[in-house]
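Beneath this line is the structure, given in structure tokens, with notes to follow.
Only a single protein chain was left out; the remaining protein chains are all shown in position.
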Amino acid sequence: MIEFKNASVVYPNGFKALEDVSLTINDGEFVVVVGLSGAGKSTLLRAINGFVPVVEGSCNVNGQEVVGAKPAELRALRSDVGMIFQTFNLVNRSTVMNNVLMGRLAAVSRWKSMFGLWPAEDKELALRALERVGIVEKAYVRATNLSGGQQQRVGIARALAQEPKVILADEPVASLDPVTSHIVMRDLKKINEDLGITTLINLHFLDLARQYGQRLIGLRAGKLVYDGNINDVNDEIFRQIYGRAITPDDMLQDA
Amino acid sequence: MTVPDLAPDAVGDTERPIEPDWPKRLRWILMLVIGLPFVWGILGLELSWGAIGRAPGQIWGLLGGLLPPDWSEIAESFNKLLESIYVAWIASIIGAFFSFPLGFMAATNMAPNWMTGPVRALLSGIRAFPELVLAIVLIPAFGLGPFTGVLAIGIHSIGTLGKLTSEVIEGVDPGPIEAIKATGGTRFQAMRFGVVPQAMPNILAYWLYRFEINIRASAVLGMIGAGGIGAEIVGRLRFRDDWPKAGAALILTIVVVLIIDAISAGIRRRIIAGHPGTGPVSRTLGTIVGDITPPVAEIQEA
Partner (left out) sequence: MTIADDPIVTQRPTEPPRSAKYVLLIVAAVVVSIPFGVLDLDSASRGAIYGAIAYVMLLMLGTTSQPTQRSGLIDLVSLVVAGAVGLKLYIAPIAARTTVITWRLSLRASLGWFLFGVVVGWVVYRNRKGTNPSAIVLIGLAFAGAAFLALQAGTDVGYLESISNRAIKRGEFQNIEQVFHVWVGLIVLGVGLAVTTSFVLGNAVVISVTAAVVFTMLAFNKIQFSVFEMFSRATQVTTLVDKLWPPDFTWSKSIGQPETFVLWQPYVETLRIAVVGATTGVFLAVPLAFSASRLTTPNATVYWIAKSTMNLIRTIPDLFWGILFAAAVGFGSPFPGALAMIMFSVAIMGKLLSETIDAIDPGPLEAAKSTGASHWQMVKSAAFPQVVPHYVAYGLYIFELNVRASVILGFIGAGGIGRLLDERRNFFQWDQVMAIVLVIFVTVILIEIVSIWVRRRIV
């Protein structure tokens, strides 16, 4: 369970990225976060794994308080929270397998991992994670030789290899074309349904949010302006979130 | 030639911008900034037209003394050349070994400011000493010989490699580092799995490049008595009768150094590209032995 209580985030330059947000996300939920760029979507996700510090209020993940957590506690928390990035953040020169194995870093012996000696069960886990996203045949190929969609699936596999309780996906499809966007979203949805991993996704496109999401969180200028079922979203609510009417630009495909 | 009338109506009506005169002035300033020191330098060089006039003849005479080379004692020269190469190799290893952690400590994206500042100062301090000067300073304690040569070249290499390493590290993509931190990895793990795989090819290439340079440096150090091919050539230049042997040693050095450079450059290209290269060496090998076998990935896909 993730719980924000009156949480605020202020960046060093004084910019208020998140203001007084209170929010509870239950285990196994599939939540889509929308808003204009700069509305605080990324900040919300990054506050959960402590990448940006919450300066006021509290943020609690599975019973661990993020605010004021010690470095070791923070690492333990992060090992339970997988993150997927817009730019994939893979090590291009390493093989897919090594990239996925990075998800096991918090779990394996420090010394063995230094020399690249991974326990057999961790390798097995990494291969299963790759099977999940359907690219196990690429396991020993360098990440740089994969297409964008394949790279993002490696990113998902890396998060899966952590055996996480929560997955945070920060604009996972913003760098992908429509077809691969749907594949990646389907993968994420299926992982959420099969494994019951709580999933938070930042999305830019409304139709993708409608198609895959259950619960929608709308942010505007750092404030929570909508939290509810995605099917209840109408033009009025949309205007609240975006401050304007829907345009084709907000859709992935002109359906 | 008359200027063709491109815009008959506009001439005279529009206000044209005045051509700025700063480029002209800059040109003059530059000429002065470069020219004055040049003149100052030339005047102190004790030039005499006589010497310059004689120079081509002297060089010709010198070459005539060196050529045709006498290959009779080339085996000995070759051993000396090997000695220089060994010194260069060990010095490069010392440089690589110590510059690696220093490079991380000097990179602004890896280490805190209180650490990068002093480490950078240390590195540029080391670089300020030419290898030869370092060697001279080390002589009172370590004497003349390969040991001093290795230390002098090795220490200088730490300075240059440390700087280059830190620049490579500063240029890596921060994404993977963030990803590793997000999985709960430590700072050290982020370096090992996020930074090293990205930076290592370039760092390795610099190590090899430094080895190429160190061979030359080690040859030069021989001239002040640290052994190796430098001492060999200087020694043979002492007596006119030995000049053809010096010529042979010189030609040998040039050829071997060029071969090592070519091989090293081929490997460097390959390391950076991450696959068999298309450089001259790989290409030549390719034409000799047929197709270059594709990398692992393609075989597995087939």
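Going by the order they are written in, the chains are A and B; count residues from 1 in each one.
Basically, a residue touches a chain if its C-beta (ideal position, glycine included) is under 8 Å from a C-beta of that chain, and two chains touch if they have at least 3 such contacts.
The structure presented is a predicted model; accordingly, all values stated were derived computationally and were not measured.
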Fill in the blank from the handout: Where A:P178, A:G196 or A:G243 are the choices, the one touching the absent chain is A:G196
Problem - Contacting the left-out chain in the complete assembly, out of B:R192, B:R210, B:K245 or B:R270 - result: B:R270
Problem - Residues from chain A at the interface with the omitted partner, ascending - result: 97, 115-117, 124-125, 127-129, 131-132, 134, 136-140, 160-161, 163, 194-196
Exercise for the section: Just the residue numbers, please: which parts of chain B touch the chain that's not shown? Expected result: 34, 37-38, 40-42, 44-47, 51-52, 54-55, 58-59, 62, 75, 79, 82-83, 85-87, 89-90, 93, 124-125, 128-130, 132-133, 136-142, 146-147, 150, 216-217, 219-220, 223-224, 230, 233-234, 237, 250, 254, 257-258, 261, 263, 266-267, 270, 275-277, 281-282, 285, 288-296, 299-300
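The rule is simple: only the chains that are shown with their structure count from here on.
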Completion exercise
The chain B residues in contact with chain A across the complex are 173, 175-176, 178-186, 188-189, 192-194, 197-198, 201, 274, 296-297, 300-301
Completion exercise
Residue set of chain A touching chain B in the complex reads 49, 51, 75-83, 85, 87-94, 98, 102-103, 105-106, 110, 113-114, 137, 140-142, 144-145, 155, 158-159, 162
